[in-house]
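Complex shown without one protein chain; remaining protein chains in place.
For clarity, chains are labelled A and B in written order, and residue numbers in each chain start from 1.
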Amino acid sequence: MSEYLIRRLALSLTAMLGVITIVFVLLHVSGDPAALLVTQNATKQDMERIRQAYGLDRPLSVQYGRFITRVARGDLGYSYRQGLPVIELIGERLAATFELALAALAVAMLLGVALGTVAAARRGSGVDTAAMTIALLGTSMPSFWLGLLLIIVFGVKLGWLPVSGYGGLDHLVMPAFVLGGFYAAQVSRLTRTSLLDVLAQDYVRTGRAKGLTGRALLFKHGLRNAALPVLTVLGLHFGQMLGGALIVESIFAWPGMGRLAVQAVLGRDFPVVQGAVIMGAAVFIAVNLTVDLLYGWVDPRLRSAAQRA
Amino acid sequence: MAGSILAFEAPRSAPRARRASPVRRLLRSPSGAVGAALLAVLLAAGFVGSFITPYDPAAQNLGLTVHPPSLAPMRGAAHLLGTDQLGRDVFSRLLVGLRISLLVALAVVPLSTLVGLTVGMVTGYRGGWLDVVLMRLVDAQLSIPTLLLTVAVVAALGSGLLQIVAVLGIAGWPGYARVVRAEVLSLREREFATAARAVGAPDVRILAQHVLPNVLPTVLVLATLHLPVVIVLEAALSFLGLGIQPPAPSLGQMLGYSQDLVWQAWWMPTIPGVAITLVVLAFNLLGDRLRDVLDPRLRGLGPA
Partner (left out) sequence: MIVGRWRRIVAVCAGAGVVLALGSAAATQAQTSRILVVAQSADIATGDPAKNTGLATIAVLANIYDTLVHRDAALKLKPGLALSWRAVDPTAWEFKLRKGVKFHDGEPFNADAVKFSFDRMLDPKTHWPGAGALQLIKAVTVVDDGTVRFTTSQPWPDMPRFLGYYGMIVPPGYLKHNGEDALVRHAVGTGPYRFVRWVQDDRVEVEANQDYWGGRPEIGRVVFRVIPTDAPRVAELLAGSVQLANLLPPELFSPLQISSKTKLVIGKSLSVFFVIYNLVNIPKDKPLADPRVRQALNYAVDRQAILASVMHNVGTPVATFCSEVMVACDASIPSFPYDPDRARALLREAGYPSGFEFTISGTSGTYPGDRDIVLAVADQLSRVGVRTKVNITEIGVQLRAVLDRKLPEGGWFTRFTDFFGISTIIPLRAFYSPGEWSQWRPGYAPFNQLVEAAQAAPDEAALRDISKRLQLMYKDQVPALTLFTAPNANGMGRDLEWTPRPDLELTMVDASWRR
């Protein structure tokens, strides 16, 4: 088990290193990193100061090394636009994004599994078709359009929910639904298929319908087995949700990391963008690591399979 | 088989050889047929319709701004889907926007596929330190949420048609590389490959003649599933103001610019929203069926 742990940890660290490298490349691909790191009011002296401070006149390999050590120390740079260290700006907003992502995950799981289970239970019926149509539409509709529609219907026309901002549970409902909706649709289709798989096998094996009790038992057994692939997918989705948060936070004025990143890109505040990428990747890697470890602990078969890969 | 167009079959690990041609099987299913038909309509609209638009998409008419859809002629001819804030014909702009979105998707996907396929084949077949380094790079890039990555690259490179294609192409390749590599790893040990190596065939020949044809179906499925992702990503970037810049229209851009009109002209953000959804739907339907037909093992990958 510890071998597995060390292996996964090492992979995570190399992934993180890779991310930092990608960011480093991005910073230099435009030609003049100093121009990216300052605000539009910067004078030539300001740019010189930046060049000195970040050692941008040194050879690339030296810069690379210094970049890695800085990030490892937690120094993600300084936003000249806002006049604050990037890590502070992100730190203040991380909690809000987490709240949103977790709520979206909950929506995805609950709604998705429920929808998928209902569809599998009534396979081939009108309910199944309806559920899967909704799911298909859910994966096809862009989140920004869904968000707009919900704002009009629930926010303006019906007035049931606040339209934007950060506050209590009612402020969380629409953003979480918009962010989680896409994944709910995916999870529902996946749940349905996995359940049908499992059901088909068990059905063939036992060879007799035991009635409602039997179906309920099969479902419990089915759900447990279907849970594993669903969980993997959710782990992957959490990371993608951090990306989707960029749009949802912008539409709903949610003060999270995603909105910070969008505003930073629009405002050419590259240190913040850089910090957001590193932070987003760090969270993704950490979540995946946790999910993998949980797996390895829960299902030894997967552990050895993973080791062989 | 249920009459519903959405009946998904349980998996059957039938051997791939000795079945009806994939295209026939694809079109035989209701969902595949609908998807193909929808795609055909959209492609026609985007690549033919957009050149014969009723109006010049850039022609402004400040006397007739934000007019609702109408078949009745007003001051000239009818505006099927109404006019926008500058009096431009929405229908014409929609067609051109559709063309641009499709063009971006059809440019990005081959780009990602090419890079991903090459990397996947080389690393899967050769292994070694190249494999280790490139796969770590793949891991790293896949750890960055896609939209966040594209937004960061736009920050570094700027926005505009060429940059968007480059950005989205860069964002897409790791997914292919990983899957192709896994395929190649298993194919490497199959009889035809070991036999060819024993005979002394060069690696390139083996890759081209034996490995590639077996990997292509998977890649095709991935590509079809990747297309809607690119459509939505481009729309998202344009929606945020980071993608295609005016005056060139784009579906995401039209949606973004008309959100403010949602109260007095609800059709204005709705029309591009519906258009995007239809394009994505078409690709999703086709991609799903294609996946079931060609390679059921890929189920669970879904649109990324």
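In this text, a residue touches a chain if its C-beta (ideal position, glycine included) is under 8 Å from a C-beta of that chain, and two chains touch if they have at least 3 such contacts.
Values in this document were obtained by computation on a predicted structure and should not be read as measured data.
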Name every shown chain in contact with the chain that has been left out of the document. A, B
Looking at the whole complex, which of B:T65, B:Q163 or B:T270 touches the chain that is not displayed? B:T65
Can you work out which residue in B:Q85, B:Q163 or B:T270 touches the chain that's missing from view? B:Q85
Could you pull out which residues of subunit A are in touch with the chain that's been left out? 39-41, 81-83, 92-93, 151, 155-156, 159, 162-166, 250-253, 255, 259-260, 263, 266-268
Take the complete complex as the reference. Which residues in subunit B touch the chain that isn't displayed? 58, 60, 62-63, 65, 85-87, 241, 245-247, 257, 259-264
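Note that in this section only the chains that are shown with their structure count from here on.
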Rounded to the nearest Å, the gap between Cα centres of subunit A and subunit B is 21
Within their complex, state which residues of subunit B touch subunit A. 2, 4, 6-8, 10-11, 136-137, 139-141, 143-149, 151-157, 228, 232, 235-236, 239-242, 252, 255-256, 259, 262-263, 266, 269, 273, 276-278, 280-281, 284-285, 299-300, 302-304
Which residues of subunit A touch subunit B in the complex? 11, 14-19, 21-23, 26-27, 29-30, 36, 124, 128-129, 132-133, 136-137, 139-145, 148-149, 152, 156, 186, 189-190, 192-193, 196-197, 200, 229, 233, 239-244, 246-247, 250, 258, 261-262, 264-266, 268, 270, 273-274, 276-277, 280-281, 284-285, 288
